[in-house]
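Right, one structure below, let's go through it.
Note that one protein chain of the assembly has been removed; the remaining protein chains are unaltered in position.
All chains are identified by letter, namely A, B and C, in their written order; residue positions are counted from 1 within each chain.
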């Protein structure tokens, strides 16, 4: 297929790649989905052995002699890992714990709609927020344009802005994280 | 489908059902579905060992010397796991161990060819063997007619005839058990 | 031609449209709800946009979200599939106003066909018979006789407030009509507290026969034969076929002429289907027009050797119909079975859940349209269609044989499906002989019930 239009290329790609990441032709029964994911993790790493224990679940994997023998241990926290849903995802099970160590209390503010994200009320104006800002409940985070309408997106939680994830003028889909904040 | 011709009906059915039993196209009993899936997972990876434990389920797999994953044991604590995998054959997997308890040393003599099995040299003659007989190496077990040729089938092991599995004049396929003997 | 098309749908039809786009070298945008993040259409499309949560209102019926998705991905056209927004003239207008091409007919035509009264008026202008009678309550016996004279016997008298057969009467003569009107009034009064009744043409032993057509934006209309969709359960089609096995070539010509006149009168563009009831004497009565691609379109594609979704896209891009004739003859016979996630042994209740194993049938004369795969979880929010199995044969009998063979080969483990029920229908004598009406399923269950009762009493 031809490449996407140049002006929207990066964001379109990210939308796409996100969808792809979610997709996996799962074929094992739900109970073993976690094992499958764990194997995927091992396969994509240099791991030799993997132990995992959580609530009622225990997993132990060891690579064969043909594998790369590099005994490394995987740090496992007490993060909540959704079980049983085949919906996959390296993303859910993997990136969650990685991005979010046990002591991390940050919160992702997700887009409530599809549209184009703007960080400021007009092209020349200052951005509503910047990284590091302390924000209050009800404060405007940004604007999402959908069907020519400008929708103000407000914080529903107070805290400090850790990271702004979507650049100005870029498209967002429903549920896409916009901003990470560290709540008060 | 119409029913098979009457004179060969039972044996044809048994051939058929036997073939079906060998068939593992999507069907282990629900309890073992998880093990099947776990084996699939191992097969598609470089794993050497796999332990899995959840609630009342424990799975431990270790690859055999030839690299073929071998289920070592699966201790099932407490109640059966209700797993919603339909399909047939609890029958298959269960009946095997039932027919042959661990201390059973009997041996099945299998047909070396496809053909029609006869227990006696001619319709009026006495059968070569009967249940309970003591048999020697080289003694004739029966005849298999294949392409108008009569092939004598001989014992390659001595012992006592426990059971004759195929009635006189019935068709047999390759590998089909003919006789069970209790070796000396 | 479009560079990029957004598919405002899910399931097998979204996959179907994406395939047509790929064959045309058009880039595709899938939209999906959070419940469909792992859906096949999302996997197959070049790009995808999440619209909202599982319930349709928040996603596949969410017009602003869909339009925004088209805007942020620079999609030039939207294919609505069937169901959801496909017959929503407001949505088609919004697309128009946002300069996104809606792949379907003009909004005015959609609106007209969506309104039963307007649609019947159009048919009457086109001189196409309908089963309309009094078009409202009848005033007295005299009025009833007048209406019956106009539409011809037999007629059916129905209670305006009625339903479920109560207050219904069939009349074949003026005398029986006046009696029937009185009786129906009395029964309606007793049952619903309202004696009002109306009259319609009574269609005896009806068959559901529909005509597929295409119209382009240059005024050309082509008629692509008929489909018989009489095998229905509670008005939901289960098995469709083309051609209709009991239609003579004389009757086919009449049917095609009706469809042509109606589409011409409506100035119809895109793919559309005109549904008729056919009575036991081969008379047709216009029911309605569906202004979208239909679930059962593949049977026409196979017997007519055409890709209807491709044609829809070409028409929307302004192309002239490349088909040379106005009417086409079918090649062989095609059947479609709808395999649903329903439990036929428990009142067809929905059976969502995880598909632990899926194996598609194949071989000569078999086409499979589906969005399921091993490991797919059927979400509870949407319709229960899992898979369309299409079988082609030189004859109807060959198509039935192949369909049965393919149903036998199909493996869908983990949830209940209608496969066993479909097999029973296909194996039944009345289906195989083509002797049935739209009441087939009803009679089938009645026969089963009677059988069960007579077995019990033995």
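Please note the rule applied: a contact is a pair of C-beta atoms (placed from the backbone, for glycine too) under 8 Å apart; a residue touches a chain by one contact, two chains touch by 3 or more.
Predicted model, so just to flag it, every value in this text is computed and none were measured.
Colleague: Given that one chain is not shown, which residue among C:3, C:364 or C:432 touches it?
Modeller: Touching the chain that is not displayed is residue C:364.
Colleague: Would you mind spotting which of C:54, C:154 or C:332 touches the chain that isn't drawn?
Modeller: From the options C:54, C:154 or C:332, the contact with the absent chain belongs to C:332.
Colleague: From the list C:187, C:256, C:301 or C:336, pick the residue that touches the absent chain.
Modeller: Touching the chain that is not displayed is residue C:301.
Colleague: Touching the absent chain: which residues on subunit C qualify?
Modeller: On the subunit C side, contact with the omitted chain comes from 15-16, 19-20, 22-25, 44, 298, 301, 305, 307, 309, 331-332, 357-360, 362-370, 373-374, 393-394, 398, 401-402, 404-405, 408-409, 411.
Colleague: Just the residue numbers, please: which parts of subunit B touch the chain that's not shown?
Modeller: 1-2, 4-5, 8, 11-12, 15-16, 19-20, 22-26, 36, 40-41, 43-44, 113-116, 146-147, 149, 171-176
One rule holds for everything that comes next: only the chains that are shown with their structure count from here on.
Colleague: How many angstrom between the C-alpha centroids of subunit C and subunit B?
Modeller: 51
Colleague: Two or more other chains touching the same residue: where does that happen in subunit C?
Modeller: Touching at least two other chains: 354, 356-357.
Colleague: Which residues of subunit A are in contact with two or more other chains?
Modeller: 27-29 - these are the residues of subunit A that touch more than one other chain.
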